[in-house]
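Dropping a structure here in structure tokens format, bear with me for questions.
Left out: one protein chain. Kept in place: all the others.
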Amino acid sequence: MFEAWVTVLISGLAMGAIYALVAGGLNLTWGVMNVVNMAHGVFLMLGAYITFMAWSYWGINPLFTIFLSFPILFALGALINRFLVRRTVGLASMLLTFGIFMVIENLAVVGFGGMYRSVRFFTGSYDIMGVFVSKPRIIAAGIAVAMSLLTYWFLKKTKIGVAIRAISLDRMMAEQCGVNTNQICTITFGIGAAQPAVAGSLMSLIFAFNPMLGRVFLVKAFAIVVLGGMGNFLGALIGGLTIGLVEAVIAFSGNLHLSEAAGFIIIILILLLRPSGIMGRRQ
Amino acid sequence: MIKDVARSLWALGWMGGGAIAAFVVLLLVAPWVVSPYVVSLFMAMFMYIVVCSSWNIISGFTGYVSFGHVVFWGVGAYVTAVLVWKFNYPWPLAVMLGGVGSAFLATIVSYPILKLTGIYFAISMLALAEAIKILTSHFRSVTGGGGGIYLRPMASLNILYLMMGFLALAVVLVCYSITHTKFGRSLLTIREDETAAESLGINITRRKIQALILSGLFPGIAGGIYVMNVCFIDPATAFDISITVNIILMTTFGGIGTIIGPVLGPVAFTALSEFLWASFPFLHRAILGAILIAMVMGMPNGIMPFMVRFAQWVGIREFFSRRREASQ
Partner (left out) sequence: MLEANGLRICYGAVPAVHDVTFKVQEGQIVSIIGANGAGKTTLLKAIAGVQRISAGRISFLGEKLDGLPANQIVTKGISHVPEGRHIFSELSVKENLLIGAYTVKDASEVEKKLRSVYKTFPILEERSAQRGGTLSGGEQQMLAIARGLMSGPRLLMLDEPSLGIMPTVVRQIFDIVKKLRSQGTTVLLVEQNVKKGLEIADKAYVLQTGRCVLEGTGDELLRSDMVRKHYLGL
């Protein structure tokens, strides 16, 4: 029984690490640009398809496909920001990005077909003293955590990272310090699209998926961001791990549907009780 | 209050009264003239007029943009379906109780959820709809679970169509008359500046709660009528975020915060969406998405400003400006 619980905790945390990556991108565009991106789900789905195509057509090791999905979605995100999102903020940005979601999802159904795909590359489990850890999950989670930390490092230590954080605090002042805020926001949106794409690439190792993959994360990613505190870059990681864990525990107690609802219930509770999130700065 | 409503209805005058009479006549005559297919198309249009006008009460008039309004429609549909399916209620009663159910949901969530504003309100409404969708799948014994509920046909299309039509008329008249009452004016004040509204002595919490309940009531009835027509409901349909987006899209297109906007929007979009389905069966969603994008970028105030300019140009300014005043 003990081993079973440890297995559940590990698999929940592994899922949470990937959630965190999805939410990290959303958090970035929301916190920095006040753009509530409803399209992150399709960026994730595109990431999964990039991995699937690169692996099945060209036989590329799925782990290396993140070096494809990141730059491709970065470019797509940058273009979307440059031509569409730009100065649209708040509720208008929610509508706009939902429009983008509809267009891309529909085109994906037409282009890829509605059938389920999967990347069966890593299979089986590691057995560590009776604790079973699924190989694809643990590998994907490791990369996801590394990616989140890398982004965190980027924001903390690089010049562009500091500029991004400055914009999130006071866009006008950053502009007056000589930061080309439009350009930095384009980069930010690019990263905000590329992070979920990497999460999608990793997720394709774990589940079968179709073009509707993004829908599951539409609201869940918001739950994580709200839980971690909007604009708190480490908060998304902690929020993601928490939600992954909670879902796994509820699911293990035999309640698959309620585990799905956990995220939404958490979002409502957090918003009501502590709107700045568990890690958020107080207003 | 009642006096204000009566006075506002009186103020519709010959032109307004004539328009209502003409609508009722057309409503009654249509089933004998057009095919059942067109009748159900009209019904869908009336349904969207109901939900758009209702959404407009909380989002357009009061300024709390709801991203989960489908939840009220879905709950109404489910309440009706469950009452008919499990408890053998007569269907017209079940339909009305659908509205009671959605208004009840609005009541219990209203106090906490309306403490949030802007994006946070929008997102928590979205989360509410998703959470209820999942809970509906979960409580299989009551709701039939993810597989949904099948009903045997009980009411004829024409009856349901008439109910939806009169409901749409009623909702539009309600929206029209509340803008002439103190209640309606309080909502507009809250939209402009909540702090100022409070300092004017408006009990903002109470007003917002009333607005949300009113805004949740009608979609529930519409959901009930809908489910009696299609005789099937499942969680994926009942709480589909696309419906919420359609509501926002149509109302914004017609003109958010106006009376005529949530009527024009559904009329235009039902026609458009029908055309897109027929012409581009595989891409209609992408095209709708593109329209949404174009609208946010190109005409954030909806089509009304264009209509007004056009009306001014042809010289029937009076007609439109009266309606706009009513909404402001």
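By written order: A and B. Residues from 1 in each chain.
Convention: a residue touches a chain if its C-beta (ideal position, glycine included) is under 8 Å from a C-beta of that chain, and two chains touch if they have at least 3 such contacts.
Bear in mind the structure is a predicted one, so any value in this text is a computation, not a measurement.
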Visible chains in contact with the missing one: A
Residue in contact with the excluded chain [from A:G59, A:G124, A:G178 or A:G254]: A:G178
Options A:A75, A:I128, A:L150 or A:L169, residue touching the unrepresented chain: A:L169
Touch list for subunit A against the chain that is not drawn: 159, 162-163, 165-166, 169-170, 172-181, 281
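Criterion: only the chains that are shown with their structure count from here on.
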Touching residues (chain side subunit B, partner subunit A) in the complex: 65, 67, 112-113, 115-116, 118-120, 122-124, 126-128, 130-131, 134-135, 137-138, 241, 245, 248-249, 252, 282-283, 285-286, 288-293, 296-297, 300
Subunit B contact footprint on subunit A (complex, rising order): 36, 84, 88, 90-92, 94-96, 98-103, 105-107, 109-110, 218-219, 222-223, 226, 255, 257-258, 260-261, 264-265, 267-268, 271-272, 275
